[in-house]
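Following this message is one structure expressed as structure tokens.
Note that one protein chain is taken out, while the other chains of the complex remain in position.
On to chain A.
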Amino acid sequence: QLYFDCCYHSSTTERKLELMATEKKEVFDAEAGAAMMKELRSTFASGKTKTHQWRVTQLQSLLRLAEDHEKDIVDALRSDLAKPELESFVHEIAMMKASCKLALKELDHWMTSEKVKTSITTFPSSAEIVSEPLGVVLVISAWNYPFLLSLDPVIGAIAAGNAVVLKPSEIAATTSSLLAKYLGEYLDSSAIKVIEGAVPETSVLLEQKWDKIFYTGNGKVGRVVLAAAAKHLTPVVLELGGKSPVIVDSNINLKVATRRIIAGKWGGNNGQACVSPDYIITTKDYAPKLVDALKTELKNFYGDDQLNSKDLSRIVSSNHFARLIKLLDDDKVSGKVVHGGQRDESNLKIAPTILLDVPEDSLIMTEEIFGPLLPILTVDRVEDSYKIISSRSKPLAAYLFTNNKKLKEEFVRNVSAGGLVTNDTTLHLAVHTLPFGGVGESGMGAYHGKFSFDAFSHKKAVLHRSFAGDAPARYPPYTPGKLRFLKALLNGSILGLICALFGWSKA
């Protein structure tokens, strides 16, 4: 039975008719969960998902899905997040397609076993490392890039030959429905399933025994996922977040730096991104220049009425809106707003806002902001930034704008984060040859490119031996001569081996 809900969005000048088709949903309870796992395990056991052919077919279908339904995806993202079309295309659809195309192009190479060298210790032998799928895996995605963060890991899981369950975020409800509908249409539903829902459904999922869980989201739920995985000894990848700092040195091309900061901050889902520049650290002297440059470029990008700019996403929900307002209205930061601060609760909008000289113990500096507020901390010397950063938990990303080679080297050496970028922001996640993941509080494991394939694979060590060359020294009865031989063998010493064979001890 199908229901159709029609809603008109009157908050924007364009009226869009939205059709939300929802099937009368079966309750996804423990019984349903167990039945689903049984089906998926049976599919996996059949060996179908391991074949090159199946993986290629699924990936090609995913690509077609993105091409056929680009408009629907853009509409869904606009409905869920008021995401500007270009951001939807660049950050979600194009990235997903690129990921898919790369997997298709490289799959043969990735699936080939890796021959490795062996030494005299195991002579004669040959060895290789064989990639095999883990089995049945769970991907839980987030609401801020609901299309990309659902499908990018799924692409890795499929490329590696697994059966997959995707649990999209219910907070991005339209995209979640879209994924459920189209993945069901385009992909092999005996091996790839989408389970929609919220806490109850996620709990049922987390109770099952998975061969891998891939979670994108926050640290609090990350802990819940890891604890659930522990019960079944399930390995996990956690892509979390953190406060990604930006250190801004003086003597730089300020205009370019500012534009890149703005693109990374507000141009990425209006600050609601895991690698979003969270806060800036710069010197007291340079701060006024930086603030002016930011104001100028913000105006160039978003005009005078930045609160209502169509090129900015809105805040995803009233919960998050309230959370951000609380940060903004914290006593400790009153009087620190130097730009923006306007808000529109009915439309869930907050204007790009800059705060200058916020105290380190203010609310805005204690949690990941995940919104359009940019605090600037000032220090006497730019080198003082490191102490501020290292006193906090390791973020997913850290950025530095400088022309000073020594500062750059110090930054790369001293700052621990998932990834670092100098003289730009967020770009590293578009580079598939770099692993994308966190460390410490920002997560564990990595993906993108081949790292996605590896994340969902077991790398099996295979050693081929022959019956020839059987060293008696391995077996009892144990003698001093055998000991000498073993010492030489384990030391990889050919001379020692010869000596031992002749009964000489190599002193």
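Here is the rule we use: contacts are C-beta pairs under 8 Å (C-beta built on N, C-alpha and C of every residue); 3 or more make two chains touch, one makes a residue touch a chain; residues count from 1.
In the analysis below, contacts and distances are computed from a predicted model.
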From "Adaptor related protein complex 3 subunit mu 2", "Aldehyde dehydrogenase", "Proteasome subunit beta" or "glutathione transferase", the UniProt protein name for the chain not displayed is "Aldehyde dehydrogenase"
Looking beyond the chains shown, say which of A:S42, A:S119, A:S318 or A:S334 touches the absent one. A:S119
Going by the contact rule already stated, which one of A:L107, A:I252 or A:I389 would touch the omitted chain in the full complex? A:I252
Which listed residue (A:G33, A:P84, A:G217 or A:P245) would be found touching the missing chain in the intact complex? A:P84
Touch list for chain A against the chain that is not drawn: 45, 47, 50, 84-86, 89-90, 94-95, 97-98, 116-119, 121-122, 125, 127, 129-130, 132, 134-135, 211, 219, 222-223, 226-227, 229-231, 233, 235, 238, 240, 252-253, 256-257, 259-260, 262-263, 267, 301-303, 311, 390, 403, 408, 412, 416-424, 427-428, 430-431, 433-436, 439-441, 443-446, 458-467, 470, 474-479, 482-483, 486-487, 489-492
